[in-house]
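Here the complex is missing a single protein chain, while all its other protein chains stay put.
We just call them A, B, C, D and E in the order they show up, numbering each chain from 1.
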Amino acid sequence: MNKFSHLDRNGKARMVDVSGKAVTTREAVARGAISMKKATLALILTNQVAKGDAISTARIAGIMAAKNTPGLIPLCHPLQISSVGIDFYFERKKGQIVIESRVNVTGQTGVEMEALTAVTVAALTIYDMCKAVDKEMVISDIMLVEKRGGKSGVFLRS
Amino acid sequence: MNKFSHLDRNGKARMVDVSGKAVTTREAVARGAISMKKATLALILTNQVAKGDAISTARIAGIMAAKNTPGLIPLCHPLQISSVGIDFYFERKKGQIVIESRVNVTGQTGVEMEALTAVTVAALTIYDMCKAVDKEMVISDIMLVEKRGGKSGVFLRS
Amino acid sequence: MNKFSHLDRNGKARMVDVSGKAVTTREAVARGAISMKKATLALILTNQVAKGDAISTARIAGIMAAKNTPGLIPLCHPLQISSVGIDFYFERKKGQIVIESRVNVTGQTGVEMEALTAVTVAALTIYDMCKAVDKEMVISDIMLVEKRGGKSGVFLRS
Amino acid sequence: MNKFSHLDRNGKARMVDVSGKAVTTREAVARGAISMKKATLALILTNQVAKGDAISTARIAGIMAAKNTPGLIPLCHPLQISSVGIDFYFERKKGQIVIESRVNVTGQTGVEMEALTAVTVAALTIYDMCKAVDKEMVISDIMLVEKRGGKSGVFLRS
Amino acid sequence: MNKFSHLDRNGKARMVDVSGKAVTTREAVARGAISMKKATLALILTNQVAKGDAISTARIAGIMAAKNTPGLIPLCHPLQISSVGIDFYFERKKGQIVIESRVNVTGQTGVEMEALTAVTVAALTIYDMCKAVDKEMVISDIMLVEKRGGKSGVFLRS
Partner (left out) sequence: MNKFSHLDRNGKARMVDVSGKAVTTREAVARGAISMKKATLALILTNQVAKGDAISTARIAGIMAAKNTPGLIPLCHPLQISSVGIDFYFERKKGQIVIESRVNVTGQTGVEMEALTAVTVAALTIYDMCKAVDKEMVISDIMLVEKRGGKSGVFLRS
């Protein structure tokens, strides 16, 4: 028996039919982190406090990527996202930036992939902006934190 | 003094001028992993051995994302990539798939972001295809492993 | 009298107003074929049976193209497609692969162009993957086979 | 032995490495046709002679699609096309429009796929513009006619 | 107090939540102009009257850009536009082309940005097509003229 909805009974990829699903309000929250040298984070924070462009650029990239999710992930459905927001938390002692996205939609399918894509592209953008000073940054712990709406109900990561 | 080449001396974002850089052959290798329940990995491997669509879809998504990197990462330069390849390694005991990408170009700037983007979007695609059976998958350890060519020479992750 | 809805009464291109049309479930089925040397088809089938990447790549390309139809065809409306599936039939004796797509939507306009675009881009992808061994392949017989839903009702190709 | 350059020795898809290929001037010519009721063609020609928007729209769609080829065909290399032109020939007695594209590039890989994509998307656009009056149109005979430049030299379809 | 809905209370960019807004029919009309040497306009009109490709190309570019607005303007919501039309008015004595777009949607947010983007990209396309003969063209007076639907009601530019 095939448990992957994105593969048909012969194991072939397909975009699953959501036409029978209810139109409901759905929300997803995703999180991830990028770790770096403490000196790199200090440079970002200096720039951030004063002018903001490093983090602003990552936020805009993440928001635009959320909208572009069906163009990136082959079997994702096109969606009219209602909102996207991205927050950054700076863990100075750990040399880490935690990124959290929240995406909403009124539609027939969830926005987990949009939330995960937003976090990931925001992290990649930070990598890009800092790679001249620190090539050893690592992006980690990208995960779905929360999901509401739709038939499967509430998911809260344990 | 501003050490981030993507920000000008006032901290504003810019796409840095690469016109003075040499046209050389450049290569980047990136790696990442997606962890899941062992049962989820077993399902993928069953499908993979028999028909291949789950991993094939992730590979194609990663290759297409590598080409689309300048459309995703705001300050990346457009590039005519010479090659992209993505490999998947299955760690059955750890419930993990390791993804490695290798990108080449002959140009004035490196392909680190293309390699990192390929790995990341391949991982997100696996998440998408398996999320109906396992919402707790985690994408981690996305990093640059190797970089060759250009003024900064060889980088090998320690 | 102008019978082309995509041209206004002066013959100028426009995207027609669908706001007065009913939101209904709509479906379109399109078909096409790519003809090649029998030896080329045999090579694809060898790969297909064993590993699947040639046809998998064409299927993913076709699904992604269906989603991108309004970005390709100037006067097509943006749509939230509910599902896309693509099947391949191998006519070994004729040296031909027949490609069939099925697209569904709940919306104010049909998905004929999405189905036709899916078939066409899948065929072009097969051409791309095999052109090193066979440049004389021909893509033909791309047509709408079936259409359901909307004011014009059922269309079945005679 | 694997003869498909787009698949590695394990049959997995990859974007082949063109970095060792010579930068030369390359050209490709592709052709295709769309057949329709004679009355449909007569309507297009009436519009065409007087105002031109039906065919102009198809031409622009084809040119833009040629530029977008690497975004559509998964294993195509990004290219800086030097020129694209598309011609339409009206076969009034056969109820057919023949479409021919010519694409040039100075680069490391050919432009066959760009030429084929231009013809195909131009044909799909004509279908879209006329489908309100004729759903039975058929797109056929999409083929590479001519190819110059690169290691394989001149290809002329027999 | 922050009056910009696109910035949160900390001044950070976000895509505002429209999920609570009513689905209504909305319309926007935008206008703009491109000024040029009278001789340049005369050349366009000569070509336009005879064959139409200069203005047809600008119209198609504007329509496609309207559909692509959420891909261009970072905080715009994805929308399923119901219609787009673009008109061109030739002010021969002033050496000016006035461009007017009208966009409709049934949705939760307005289409001002779609209408403004359509006008702007149409004007840029005219610049591109004529720049070989006139580099001093100026695009001006891009403004919202009319807006209907939604909570804020009718806006008519004074």
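As a working rule, a contact is a pair of C-beta atoms (placed from the backbone, for glycine too) under 8 Å apart; a residue touches a chain by one contact, two chains touch by 3 or more.
Keep in mind that what you see is a predicted model, and the values were worked out from it rather than measured.
K.L.:
Considering all chains of the complex, which shown ones does the missing chain contact?
P.N.:
A, B, D, E
K.L.:
Which of D:L7, D:I60, D:L75 or D:I97 touches the chain that is not shown?
P.N.:
Considering the complete complex, D:I60 is the one touching the chain left out.
K.L.:
For chain B, enumerate the residues touching the unshown chain of the complex.
P.N.:
Output for chain B: 8, 12-19, 70-71, 74-75, 77-80, 107-108.
K.L.:
Since one chain isn't shown, list which residues of chain A touch it in the complete complex.
P.N.:
51-53, 56-57, 59-61, 64
K.L.:
Could I get the residues of chain E that touch the absent chain, sorted low to high?
P.N.:
Chain E touches the missing chain through residues 2-7, 10-13, 32, 43, 47, 50-54, 56-57, 60-61, 64-65, 68, 71-76, 112-113, 116-117, 120-121, 123-125, 127-133, 135-144, 147, 155, 157-158.
Definition applied: only the chains that are shown with their structure count from here on.
K.L.:
I need the common contact partners of chain B and chain E, sorted by label.
P.N.:
Common contact partners of chain B and chain E, which must touch each of the two, are A, C, D.
K.L.:
Under the document's definition of touching, what chains do chain B and chain C have as common neighbours?
P.N.:
The shared contacts of chain B and chain C, listed by label, come to A, D.
K.L.:
As a multiple of 5 degrees, what angle does the CA superposition of chain A onto its copy chain E give?
P.N.:
Copies differ by a rotation of 120 degrees.
K.L.:
Per the definition at the top, count C-beta pairs in contact and tell me whether D-E or A-C has more.
P.N.:
A-C is joined by more C-beta pairs in contact.
K.L.:
From the C-alpha centre of chain C to that of chain D, how far is it in Å?
P.N.:
Centre-to-centre distance between chain C and chain D: 16 Å.
K.L.:
Going by the contact rule already set, what residues in chain C reach two or more other chains?
P.N.:
Residues 12-13, 51-53, 56-57, 59-61, 64, 68, 71, 74-75, 78-80 of chain C touch two or more partner chains.
K.L.:
Mind giving me all the chain pairs that touch?
P.N.:
Result for touching pairs of chains: A-B, A-C, A-E, B-C, B-D, C-D, C-E, D-E.
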